[in-house]
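Here you go, one structure.
A single protein chain has been omitted from the complex, and every remaining protein chain is retained in its original position.
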């Protein structure tokens, strides 16, 4: 497979340079902290802070989720690599306003180990109160009884959005932790991929897949899914993906199955080179099936928000809404990754 | 070159199906009109209406720009094809509230002929007052003395954003026309491409380019640019692109050259498979150069908003701001293509 | 056996043949557009001609001018794009000019093509030499006027050759408008995609007339 040509400078510096660019995208709203972190400029005193983070290369997340009514800061790793503990510490110090910091990030071994080490430094050396909520929305990465083995994928965007709004109201770290945990518990995703992204430093794809196959249940770095199926149409694939999510709500004892009248947030994510056109075509079918199941779509998100370079593929995420989550959703927000006005479409 | 695998159904129905999906993305905020148009559900009586449109396949534009404080409706053609006159007429009727309709779209022969025919039908048969403002921001497509030959490219997003805000205040078609014309006059873009997108119905790329070349000044369908240069770095390419824009402001007698202290809106667009990572790396350098020229960046936009399927490439757009345009910019807006809260980054 | 004139039923049959030929030529037309434009001309013409065929299913018994007009209306409202407007106009204006003619011979061929060319040039503003389909259509119309006293077979032979020659001549032209104009000199050496369509349309009319 030939190397992909990317518009970059030094292939080993892409993570540093993209964070520098991201700071410019915020045009003064965010500051560049330490090695490779971002923090909102004006975090109110005493705010319970929300810190996100993870490997770079998935832009616009995670670091694009810093913003108004969203995350207060992000600790950014190198391409597909969790941020080292020092960076986590720097970001933690930058967002801390004396009322605790919630870490909210995807459940990957590298992230857990590095954020934990960062938290130890922050707690032991700086006396900062840190709590962690892991994102594990990928239902294909382990059964509901083994959520600790699940990956965090595109569902992180609604989850961070909801937690970001919650963090504006939260009086204590406990309150924010509870809200973030609820957003996680209520959000489930399934991803598929048709072709890999590549690592800028090597130009090599992160995995291999036959030209005429779709990887069902794949992760956002190209981690293996549950099976490979023959390439098919949007209308055939959509119910397969939705059924995996529906089934997870049924099988998981921690949450009730989706039933008639339930309200959901629905998110179609592109993993990179899959076009908005394709996302919209899948959305069309998905909406039909959600409606047929009696679900009410509270709001819709669509776009390439959680990507893996030029990887082709999509994911669906469903967040089961309740009054609390709806209130968080309705808050406006503004960031490089995701912005909205007050309310919801059609509301 | 091998066909690109897309997640679609019938390759000849992608335009129809994506518009159906788009309506679902709006979740009730927009209605599907006639064959293939969208209109906002609640357009106030007497509002001077703003209608955009063009070929499909460039999602999220044009039809994704219908929304709050944005366009009132869009007439959508098939993939890369201007909408036929009937569709333009249907969309015109759907947005008309008795105070005239402004057509705002990219300057392509096909669009001009079809929208003109649509306008004739609307005026002659329905007595609707129609005015047209063409978007011609691509400075590489003709010299400033021949703007009627210029193409409309990614600058359309800030232009429609500004016109959309203006349309909320405009009392007459004349007023909206003047505001839209100003947004167009103040906006200039340059695009580059490294590899083509493909047409869903044929699976074939829209143009050919050597693996190690960049097409400088190319259009958003792969129309030829001013030259092909060897593949280079983001830091080398960025000043070339900016200089072409700066020079256009200098050479054009209808607008003043950009000078120290001027405020600009800066937009880095991805044409499809170019990642946000790359856009941000280019933005980093661009911001340095804009600042070196003494320009103040009023606000920044970045993302894959005007695409050509999986085409690789980026464009820069600069809008020279003044108090009126700043007021339009500051208004919040919400659509599938572009949303923002009140104000601006860092503001 | 060559046909000396065509009645409405034959015009309809001829147009179905034209449509089939264009649909069959999709890859050639798209390829020509890939060189100078966005590569979709064949797709658009195919879409338009499929719509035209569907329309022609409902026009049996109508006057021959109406047959042409129906093709034009179907193209115009199904295709969009530059070619929806210009080819729609070609057939619509050409057909309209035929009024209630009930036989299609060399004079009607001239009337049709002249009105078609005028309509297209008014609509799109292109002149001969701009490297558009006008460069095949206008010479064909001029030739048709020249040979309007000949027999239909002789006339359509000459006209098809003129369209073909015009299409070929477009290769040597420098594009001055449309998507290809930024190519400048690099546009030289490829025929215009729309001109290829015109030559196929008129060539297929010739084949029909010649039997």
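Order of writing sets the labels: A, B and C. Residues in every chain begin at 1.
The rule is simple: a residue touches a chain if its C-beta (ideal position, glycine included) is under 8 Å from a C-beta of that chain, and two chains touch if they have at least 3 such contacts.
What you see is a predicted model, and the numbers here were worked out from it, not measured in a lab.
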item: Shown chains touched by the chain that is not drawn here; value: A
item: Contact with the hidden chain (one of A:21, A:55 or A:332); value: A:55
item: Among A:17, A:59 or A:78, the residue in touch with the chain that has been omitted; value: A:78
item: Residue of A:119, A:199 or A:331 in touch with the missing chain, whole complex considered; value: A:199
item: Absent-chain contact - pick from A:43, A:185, A:226 or A:289; value: A:226
item: Missing-chain contacts mapped onto subunit A; value: 12, 55, 77-87, 108-110, 113-114, 117, 140-142, 149, 199, 201-202, 204-208, 217, 219, 221-226
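The rule we apply is simple: only the chains that are shown with their structure count from here on.
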item: Chain closest to the middle, measuring from C-alpha centroids that were averaged per chain; value: B
item: Length of the line joining the C-alpha centres of subunit A and subunit B, rounded to whole Å; value: 28
item: Inter-chain centre distance, subunit A versus subunit C - centres from mean C-alpha coordinates, in Å; value: 54
item: Centroid spacing, where centroids are CA-atom means, of subunit B and subunit C in whole angstrom; value: 33
